[in-house]
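Not every chain of the complex is shown here; the ones you see sit where they belong.
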Amino acid sequence: MKLTETLTDLANPTRFLALTARILPWLAGATAILLAIGLYQSAMAPDDYQQGATVKIMFIHVPNAWLSMFVWSVMSVAALGTLVWRHPLADVAAKAAAPIGAAFTFLALVTGSLWGRPMWGTYWEWDARLTSVLILFLMYLGLMALWRAVEDPSRAARAAAVLTLVGAINIPIIKFSVDWWNTLHQPASVIRMGGSTLDKAFLWPLLVMAIAFSLLFVTLHLAAMRNEILRRRVRNLQMMQANQQAA
Amino acid sequence: MRLSGRNLKCVRGGREVFSDLDLSATSGEALAVTGPNGAGKTSLLRVLAGLLVPAEGSIALEAGDAELSLAEQAHYLGHRDALKPALSVMENLSFWREFLGGETKDAGHCLAAVALDHAAHLPAAYLSAGQRRRLSIARLLSVRRPVWLLDEPTSALDAAGQAMFIGLMRDHLASGGLIIAATHLPLGIDARDLRMGGAA
Amino acid sequence: MSLGPYASFIVTSYALVAAVVLLLIVWIIADYRRQQARLREIEASGVTRRSGRSAVDIR
Amino acid sequence: MSALAALIRRDIRIALRVGGGALIGVLFFLTVTVLMPFAVGPDLALLSRLGPAILWLGALLASLLTLDRLFTADHEDGSLDLIVMSRTPLELACAAKALAHWLAAGLPLIIATPVLGLLLNLDGTATLAVAATLLAGTPALTFTGMIGAALAVTLHRGGLLLAVLVLPLSIPVLIFGVAASQAAISGPLPFGTPFSILCALSLASLVIGPFAAAASLRHGLD
């Protein structure tokens, strides 16, 4: 009872705006603090005996890589909301997430490349992990193009939802590509069956950075959703304006 | 059988087309939807046909086939006539007859009923505007559907064609069907009027 | 803290991440300002929301 | 059942009369193959090594070329409205349309493979392997491409946007198709593994494609 009430409350755009206005400053603060801690810890982390100081790239590469997949998952849930409940807030959530997800994916690609040069001797290699992430990036761009190309938001939302759900099959492919194909890329060492194999000295900074980046995503996403709601309000008002002038 | 819509509202392209619309029609009855250009007649028919989702309101078909949705018990005759120019007249009709399924009538008879039997083997690309419309009407006859949703059905028909179509609508009503037709011209049969307002 | 022979790679990647994240933040704030400005503009021209409340007031 | 058969028959008949699918696909396929020797140079060994890749690329691009109007034509003449309203579940109708398209445009490619294999200096087993992978894999191309075709209708957008949206989905098919053919030709990996993944992809797309296409049509018509 209580839960459904909160949910319907949240689903009302005006209530959503009011609520997020209150929690956004706290979220932003928490993000900043955690990022500071994470950055300090990763600066203090020892060098790896194999990788040397370049292991520091891990602390930003891995959170970005995780988020690139997580954001698509968030969009998939929103897509279900669009198709099953036809709820406009789900449309808003999906649309606002796409550019942020694209940015994280871009960063995962770039930091990965910059790490690959010292480690593998090349910036880019057409292997399964790398390419499936590139495909993810292309699909983010495709979705953004779709949102821009179609001016009627609810029509765009439904098409984007179908596409998001179909594209979600790429996520397990990215995750398990290192197991299914023998590739250059590291197999999973943090999130795997049988526990993490990573040394504690690297694990802690990594986890803090991962949480910090996740909070960053939540903050940015909520803010972008607010913008999107306002954009729709502007659109509606402009339409009313046109109608009032026509009458 | 009774088709009723309650409190219907339709939004297209972000603009409200109509709202608070109620309608009902029973077996043997025809409803003529009239109103100026852009009033929302076509939109209403498409909502009833299930091709548009109403923003508000509900539609019910009482005493119809409980296993089938309204759309599955309805014929929709729109501006676009669902004909493939590359197929012959007979092939076009036979395809819809088989695909739509249900209780069917002989395709040749239906073509004869709309006076197109002499053209059965012509490609549909060769038909004149009125002949295309006649072929669409033959589709209504070839498969039985109790509800007919017609959008300006007599446009492009000549005088003989209009008389023929009036006869076909009468037969349909007499056999317990119901008709909802958007039109600017008198329908030619007894019909209740549903007047829609709105701008040109 | 010494970064070894590959310092430039490490610094570049951290700098890039910082740049892109900042870009995202700036874009979102600018977008917010833009929408607010447009709402005020429309409101000034006399269009009101159906609820009768101000569109700019979101609290 | 007879409704679906009627739909398949109609679509194939139109494809053959209007001449869209089959021949343009095969000709494009041929062009890609003819062009490669010029790009690669007259190195026959290299050419036969690239053979499967070239044929697969040709197949992918050819299906892209013909697929984008799968639903648009029916939408423009109003047929799609009637198909949506009919008593046949929309998912099945979509699947039937895709099947018809594959029969008219995909199958000819597979039949043409032996000829093109000759041009690319492939030997008998290699040609057979490529043909087998194409047979197993091209349905996946058609059935994922169908999603793009359905979006084309609901978005009123054609061409390149859809290609952009759909191409990433077909990349896994391409990878395993080429991998399986390569395995059959030169080893060392067994043919079976990538081939069975290819079949699995096809089966998955046979399910996902019609559902996604039907969902986008149902939610997007107006």
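By written order: A, B, C and D. Residues from 1 in each chain.
The rule is simple: contacts are C-beta pairs under 8 Å (C-beta built on N, C-alpha and C of every residue); 3 or more make two chains touch, one makes a residue touch a chain.
The structure presented is a predicted model; accordingly, all values stated were derived computationally and were not measured.
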Protein chain multiplicities, whole structure file: A x1, B x2, C x1, D x2
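Simple rule for what comes next: only the chains that are shown with their structure count from here on.
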Where chain C and chain D are represented by their mean Cα positions, the distance between them in whole Å: 43
Separation of mean Cα positions, chain B and chain A [Å, integer]: 48
Centre-of-Cα separation between chain D and chain A, whole angstrom: 32
Per-residue overlap in chain D, given as positions that touch at least 2 other chains: 222
Interface hub residues of chain B, defined as touching at least two other chains: none
Residue numbers on chain A that touch chain D, as the complex places them: 83, 128, 131, 135, 138-139, 141-143, 145-146, 149-150, 155-156, 158-159, 162-163, 165-167, 169-170, 173
Residue ranges of chain A touching chain B (in the complex, touch as defined): 152-153, 235-236, 239, 243, 246
Chain B - residues contacting chain D, complex: 12, 46, 49-52, 68, 71-72, 74, 76, 78-84, 86-87, 91, 94-96, 98-102
